[in-house]
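Got a structure for you, questions after.
One protein chain omitted, others in place.
For chain A:
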Amino acid sequence: MTLTRVRVDGARATAMERARQRLVVIAVLFGGAFLLMGVRTLDLGLFRAVAETHSLSASATVRAASRADIVDRNGVVLATNLRTASLYADPKRILDPEDAAAKLVRILPDLAQAELLEKLRSSRRFVWIKRKLSPRQMWAVNALGLPGLAFQEEEERVYPQGRLAAHVLGFTDPDGRGLAGVEHFFDSRLSDVTMVDEPLRLSVDVRVQHALADQIAQAIERFSAKAGAGLVMDVRTGELLALASLPDYDPNHGGGAPKDALFNRASQGVYELGSTFKAFTIAMALETGVADLSSRYDASEPIRVSRFTIRDDHPQARMLSLPEVFVHSSNIGAAKMALDVGAQDQQAFLSRIGMLRPAALEISEVGHPLVPERWRDIATMTISYGHGIAVSPVQLATGLAAMVNGGDLFPATLIRKNEDQMSSGKRVISENTSDIMRRLMRLVVRDGTAKSADVPGYQVGGKTGTAEKPAAGGYARKALLSSFAGVFPMDDPRYLVFVLVDEPKGTKATWNFAGGGWTAAPTVAKIILRIAPILGVEPQKEDDGLFQQAAYAIEDSRRHP
């Protein structure tokens, strides 16, 4: 018995010794496994750590998308982004919906309390209460200390200049997509993440833009007009320093603007702009060689073509020299000149200066010109003085700039050109013709229909346009589109200023006249007076000799009727 006990004890002792060894082995294996887990924990937490947990929270993620700024030619911010907060609620966590709704409406008075209450009582876990709160409103909502309300950060497009250049800039929807203007045209460029830090630099100068918009607004008020539009163009590059259309809108609330205010009269609207077109007719006649400064036209009788009668607004009823046709704005003379050139050459010339296709402007609001389907002689005659063809002010300005700048056509642009982007334009008339056009346009202001456009020292030249608005079956004699295109300084043209006034009414001061010379021309004068110093154009004494030759032609025809 004792013996077996001892033997068992011996066997048990060896077994226990083996068990002890195996215990240690198992302990070491456990240790290894736990060590592996420790290493993995450190690996994740230390070497693969990320600053922020993305896509972890289910409901609210901050929209990172940003949009590039838009600046004017001098770097003044026209459009930028502000971080704002939008308020939302988790209705399940709202303790007292009535109380919360009442308190919120006090801070956000434009919310309807009943509607808000319904939202806060709903069983959903996420309802928008108001997008884009002001910092003051956000502070006030936070100060309420109500559970269940939270903010989501968003970006808001802000136009610090307000209405200024609204039609150029356009606006965006609440999610930051461009809906109009350059915001729409350059939408992909502005929202391109790689170019977010590079602002889009426009050709516009806010100071010029302000002077233009301000003076047009004053003209509209003075002449009780329906609307107005205008632009300032650098005739050497085609850059638009200002482009305005009134009535306008605030792009900060662009979505709610009425259709009439959203309409861009300077680029989208096409008009029969009237006598201003005579500049093209004269240049065309000189360029094709069918006329020179001494050419004379019989304007003693109105022209009758089938059922149409072409008569002059300022009838001289005599033979007129070429400069007189322009200065006295003779429709009869211009029509005869155009017939001499011929329909085909007229069409080719107008096409070359961009009158027959939409302007390639960098905004989406660009109007298509209206041109006759069949270019008959009557069309040739009416188009010679700006009727029977409708173009946008931007198209007209582009063509006129080429008439005065030495004969080079530069497409109108809203983007600032750098020195290296300065290309020579497309030559459309000779240097010589352009030289004559400059003198003639200066004469219009010195001695012709647009004396009120003169600004001492800046040698303004230009051409008025007074067109009757088309009405059912013909033209409405009392509904005018009065315009003036002025260029200064005429001895070395730099800038073109165009103003259009829609249905102005004459005043006592204008002896009830409402034509371009009485309404648009003085407005252009005031604009030039304001912008010339800004643009660094110095006033100079006029060299009278420069205009002698053209002026003599006028005297001549008077002396020899």
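As a convention for this text, a residue touches a chain if its C-beta (ideal position, glycine included) is under 8 Å from a C-beta of that chain, and two chains touch if they have at least 3 such contacts; residues count from 1.
Simple rule for what comes next: contacts and distances are computed from a predicted model.
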Absent chain [UniProt protein name; select from "Iron ABC transporter permease", "Probable peptidoglycan glycosyltransferase FtsW", "Putative sarcosine oxidase delta subunit protein" or "cysteine desulfurase"]: "Probable peptidoglycan glycosyltransferase FtsW"
From A:L44, A:L82, A:A317 or A:A509, residue that would touch the chain that is not displayed: A:L44
Hidden partner chain, touching residue among A:R22, A:R83 or A:H253: A:R22
Chain A residues that touch the omitted chain in the full complex: 6-13, 15-20, 22-24, 26-27, 30-31, 33-38, 40-42, 44-46, 48-50, 52-53, 56-58
